[in-house]
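Handing you this structure, nothing more for now.
Complex shown without one protein chain; remaining protein chains in place.
Let's look at chain A:
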Amino acid sequence: MTICQFFLQGRCRFGDRCWNEHPRGGGGRPHSAGPVRGAGGGWGAASQRYANVIQPPIFKHSTWGGSGDGGGFSGASDFGSPGNKSAVFSQNRFSALSSAHPADGFSDEEQRLLDCVAKDMATWESSGQWMFSCYSPEAGKPNVSGFREFSAEEVRLEYYNCSANNNTENYINSVNQLVQEWRNRLQELKALNASGKESLLSQLKNAVTQPLPSLGFGGQQASSFGFPSFPVSSSSSAASFSFKANPSVPPGNAAAVGSSAAASNPPTFGVTSSPSVPNPVGSGNSSAPSAASFSFKTSGTTSGCGTSGLSGFGSSAAANSSSTAPLPVSATPSAATGTSQSGASSASAAQTAGASGHNVTSAPSAVRDGIRPERLYTPRSELTAEELRQFAAKRFTLGKIPLKPPPADMLH
């Protein structure tokens, strides 16, 4: 049979009924929704052949007896039912055909996640929804790093405090900076390069939840906003907080802002989960309080050097030098904790490294009710010689990384 030229372009109007041959793997290009509209029957046959993977979006809405006007239920289709991948496939119905040769060596599952991330970023950008929110591509997956989370009430309280001190400039600058960071990160995720994809995927596969960056949004102190007071003279961008603002501010513009300058150089680390921390200090650092929270979660042992930091403070310092970890598992823009107000998003490595030490020593001060300091460090008596040697060494040796936190006196 002759090969159907339209099918190769992805726009054969006859679909199954076409008299020409539709070769598998040849139609992996997206096409417009032209023939789909009325051809429920045609697609029905196609979907049988392709094992129910493709489901036209039309069916979704007729399932529930919704009242028709906006906001109908999307049933279990968004997250609940594992088999329904139409959210992604509705854009590219032929992707199943090209599954024989997955692009870039990613599996279907991974590709789906990546597509989902890209799509969500586009939606987030255009929808005007709240910016300062965490994000995860799928229920049950950990949060994608690089997004700082604040509730509207926290931001509002900050404004009220600042205006009580006649300090609204400070507030405006900090908020603009946050907005800029958000936008940068969003653009990054919208257009990931190969290494970006790798690290994102490994992030999502790793520990169930990342250690949570605790962002001192001026939490404990009155006017310390948890931000370095950069010479952000971006008074011109005073109005840029409005959410629907055109994100055409090129990342180059960010260079004007001190901290974000580092953001424009992602390649150094393969991943910049956050624009303002060029230093893979990441997880362990972020969290005096979150180590406290750690006591609820996993059982004190980490699954490997990659997800270090969860097992206590000391090891985080050493973990930084462990070379296998996909870099910043959750590099947080702010190394500071709520308690250690050391000016959160520190751009300079020195300051961050200092902050890491700072965090460690402030750990005891972060002890809240119910958390005992003994759990953060192991007494020497409980460690084997090998573990002690590892802690004492400059770098961890793969395969010999201790699972228990180091003794308190070994830190620095």
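Here is the rule we go by: contacts are C-beta pairs under 8 Å (C-beta built on N, C-alpha and C of every residue); 3 or more make two chains touch, one makes a residue touch a chain; residues count from 1.
Heads up, the rule we're going with is that contacts and distances are computed from a predicted model.
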Which of "Rae1 protein homolog", "Nuclear cap-binding protein subunit 2", "N(6)-L-threonylcarbamoyladenine synthase" or "Dynein light chain roadblock" matches, in UniProt, the chain that is not displayed: "Rae1 protein homolog"
Sole contact to the chain not displayed, among A:S127, A:N193 or A:T384: A:S127
Chain not shown: contacting residue from A:Q5, A:S151 or A:N165: A:S151
Residue numbers in chain A that touch the chain omitted from display: 57, 61, 64-67, 69-76, 78-82, 120, 123, 126-130, 132-140, 143, 149, 151-157, 159-160, 168, 171-172, 175, 208-209, 212, 214, 219-220, 239, 241-243, 289-290, 292-293, 295-297, 338, 368-371
